[in-house]
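Read through the structure below, which is laid out as structure tokens, and then see the notes.
A single protein chain has been removed from this complex, and every other one stays in its place.
Chain IDs A and B follow the sequence of writing; residue 1 opens each chain.
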Amino acid sequence: MDRESRIVMPGELVADGPERISYAYVENGKTYSTVVGLFSEGKLVPLEGPYEPLPDDLIVGIISEVRFSGYSVDTNSPYVGFLSSREIRERFGMGDVIFARIVKVDEVKNMDIGDAKKLPEGRLVRVSSVKIPRIIGKKNSMVDMIRANTGCEVIAGRNGYVWITGKGDSNLAEKAIRMIEAQAHTHGLTDRVAAYLKSRRKA
Amino acid sequence: MGGNSAEKPALLTDGRRVDGRGVEDLRPVKIVARVLNDAEGSAYIEWGKNKILAGIYGPRECIPRHDQSLYRAVVKCRYNMAPFSGAEEHGRSGPNRRSKELSKVIKEAFENVIISENFPKTEISIFVEVLQSDGGTRCAAVTAAAVALADAGIPMKDLISAVAVCKIDGQMAVDPGKEEDNFGESDMPIAFSPRTGEVLLFQMDGMLTREELARGLELARNAASKIRAVQVEAIKKVYDEPKEDRFLLIG
Partner (left out) sequence: MESLNEIKRDTLLALLSQGKRPDGRGMHDYRKVNLQPGILQNPEGSAIASIGKSQVMAGIKFDVAKPFPDRPAEGVLSTSADLLPLASHLFETGPPSEEAIELARVVDRGIRSANIVDLGSFYIDEEKVLALYIDLFILDHDGNLIDTAALAAMSALLSARMPKVENGKIIRGEYTGRLPVKEKVVACTFGKLGGQTFLDPSLDEEKGMDCRLTLATTPSHLCAAQKGGWGTVTEKDLTELLDISMQKGNELRSLLRD
């Protein structure tokens, strides 16, 4: 954790006045955190939490139902997404894994999915969605490092579904992802993951 | 409450209780967060000899559908005691009437603090299992469940905790143990939102004067802030000592 950032609890004061801060609420003119999170420079980042779908999120989804005019998509949330047949040229089947964009989310969280493309054979790792940015890394640095050391492509959906594909060491890729998930909030993680991957890499 | 008054032991002697505590002393409390692998959040608490496990699932699809709300997550709670949890006979499996009442009052406490509007049509489920009971299980259950909810990242207005006060030999005392539960003159479990001081769970039996009630609330409030420190420490430990796999380690 940064020198500047501190860990806050639900109900802890984060601003003396009413501020619009994500994951915080205002009561009687003061702002309080709603989650366990890192607070620094006016921003509150939750250390844990459920995936809350937003438009333009790029996600990994699973076709859970073939319907008349499209598909139901499992998005790793309590809400099912709908992918209209008109949005895509391919045909999908049950269980197909896709990389797609959330186009629209309405007030009761019904989601429209678009820009979907089918992913090649692989395996799924489910992680806490708040850790995804760290798993991707700045400018994809983490997923690039995992690919270089394991031979596997790592496609991390903002929704917490991570798809590992390719003929490399998928076990090692999964272990690296779990390590990042557990230590996402710490410093020096990139170096530790690099060292771990190098030590376990099969020649 | 309700032991045979003929067998009643002296509960308070020279300001010392049967286990040596003063009237303001809590039993030892220890909390560990993140002890289960499948649940979204979890916590284990040891409070006196109580050993209680809390697990959280959700927000997830609300089943049955007719329980759903279009506007918010529905909070559900199940408090249950293991058949081997008591000091006496083997109990039966599954919640009895007392457990169902406690499930309700605990659920209602959390309904006040969980920010449920973010998750329409879903349910957030709180499961509490009493592995070993030693008086004051509902307060320990609320305290552990709050940590488990924080562990799951469920947004809440506050991190709540609960503690009971009792009247023993005419004096108000905090955190009754089993004997005080059985032979005391009053038992009053209370859950607070520490930020505002609001009361979220309140039950009481026995006979209290207005002054005794005020004294009890004061004792409870002071004790609740000590409990909160233990909760916060447990939560911070998850991030200070990150682990990939989680285990329930007892004693």
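Convention: contacts are C-beta pairs under 8 Å (C-beta built on N, C-alpha and C of every residue); 3 or more make two chains touch, one makes a residue touch a chain.
Treat the numbers as computed from the prediction; the structure is a model and nothing was measured.
A.B. asks: For the unseen chain, which displayed partners does it touch in the full complex?
C.D. replies: The chain that is not shown touches these displayed chains: A, B.
A.B. asks: Could you tell which one of A:V97, A:A176 or A:L197 touches the chain left off the display?
C.D. replies: Within the whole complex, the residue contacting the unshown chain is A:V97.
A.B. asks: Using the touch definition up top, pick the residue from A:V8, A:L38 or A:I63 that touches the left-out chain.
C.D. replies: Within the whole complex, the residue contacting the unshown chain is A:I63.
A.B. asks: Touching the left-out chain: which of B:S125, B:T143, B:S161 or B:S193?
C.D. replies: Of these options, the touching residue for the absent chain is B:S125.
A.B. asks: Take the complete complex as the reference. Which residues in chain A touch the chain that isn't displayed?
C.D. replies: Contact residues on chain A toward the absent chain are 62-64, 74, 94-95, 97, 121-124, 171.
A.B. asks: To test your reading of the contact rule: which positions on chain B touch the chain that is missing from view?
C.D. replies: Touch with the absent chain occurs at residues 36-39, 42, 49, 51, 53-55, 57, 60, 78, 80, 82-90, 93-94, 125, 127, 129, 131-133, 245-251.
Just so it is clear, only the chains that are shown with their structure count from here on.
A.B. asks: So in the complex, which bits of chain B are touching chain A?
C.D. replies: For this pair, the touching residues of chain B are 40-41, 58-62, 70, 113, 115, 118-122, 150-159, 193-195, 232, 235-236, 239, 242-244.
A.B. asks: Chain B touches which residues of chain A in the complex?
C.D. replies: On the chain A side, the touching residues are 1, 7, 9-11, 23, 25, 27, 32, 34-36, 46-50, 52, 78-79, 107-109, 128, 130, 178-179, 181-183, 185-186.
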